[in-house]
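Here the complex is missing a single protein chain, while all its other protein chains stay put.
So, chain A:
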Amino acid sequence: MEDGEGESSPAAETKGAEEKDDFGYRLFPDRNKKPQSFLVRSLFTFHNRCQVMLRMTLETNPYAQLLLEAMKQSGCTVFNDRHFSCENCDGCVSGGFDAATSQIVLCQNNIRQQSHMNRVVTHELIHAFDHCRAHVDWFKNVKHLACSEIRAANLSGDCTLMNEIARFKFGLKRHHQTCVRDRAIRSILAVRKVSKETAEKAVDEVFDACFNDLEPFGRIPHSKADARRAYKDFQNRDRYNANL
């Protein structure tokens, strides 16, 4: 992947592996396996660390709180023990969204810092939010997948200047869009057996519409302060709509 940093690969996976396309299932080998015993899990994996960091994110991070509130209003209340799963994953992937089970997978072996957990959770919650509010055909429609990837890269903080510099990707004018496009293409290629040209074409076709779809934030949050402001505006949205 890029410079050893774990990358979110939000994949919609199916329980049954397709003949040609496993929909990214190979990256999450612990899906559908029998859960390990509590002792093995606690002593020999990073499961507990993952759970602690996840709870910290859900309770304190404004990006996640806004998304949780938005999903609740859409009818998809998120429960920690049902909709999140800390597992070991392959490669450099950091997490994924399993549409078949409506679960967000967090890669406990690849997420080591709280800031990374914040970003991954936000990214996957955006996929879950899209799944909740729209008929997203994760398996058969690459454009739908591309759209959700564009939105997740755009709104989760994946493409902040600091994160890009840490990846040794330098640029300033409109670099955010370059980053969003590139990360969307990489995520599609990681979880779908399509050619690079197909992925690029899908991303380019939906880019304008999906880059400008800022739900539920209403703005591109470049910092936690922006996210807090967006959260406050979201909570007041009923008043806005009533008064407009």
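Everything below uses one rule, namely that a residue touches a chain if its C-beta (ideal position, glycine included) is under 8 Å from a C-beta of that chain, and two chains touch if they have at least 3 such contacts; residues count from 1.
Here is the rule we go by: contacts and distances are computed from a predicted model.
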(message) When one chain of this assembly is omitted, its UniProt record names it as which of these: "Superoxide dismutase", "Synaptic plasticity regulator PANTS", "Protein HGH1 homolog" or "S-adenosyl-L-methionine-dependent methyltransferase"?
(response) "Synaptic plasticity regulator PANTS"
(request) Consider the whole complex, including the chain that is not shown, and state which of A:Q36, A:Q51 or A:S74 touches that chain. (result) A:S74
(request) Tell me which residue among A:R112, A:R133, A:R186 or A:R228 touches the hidden chain in the full complex. (result) A:R133
(message) Out of A:R41, A:H175 or A:K224, which residue would touch the omitted chain in the full complex?
(response) A:H175
(message) In the whole complex, not just what's shown, which of A:R26, A:R55 or A:H222 touches the removed chain?
(response) A:H222
(request) Based on the whole complex, identify which of A:Q36, A:Q51 or A:S102 touches the chain you can't see. (result) A:S102
(request) Considering the whole complex rather than only what is displayed, give the residues of chain A touching the chain that is not shown. (result) 74-76, 82, 101-103, 130-137, 143-144, 147, 161, 172-177, 206, 208-210, 212-214, 218-220, 222, 229, 233, 236, 239-241, 243-244
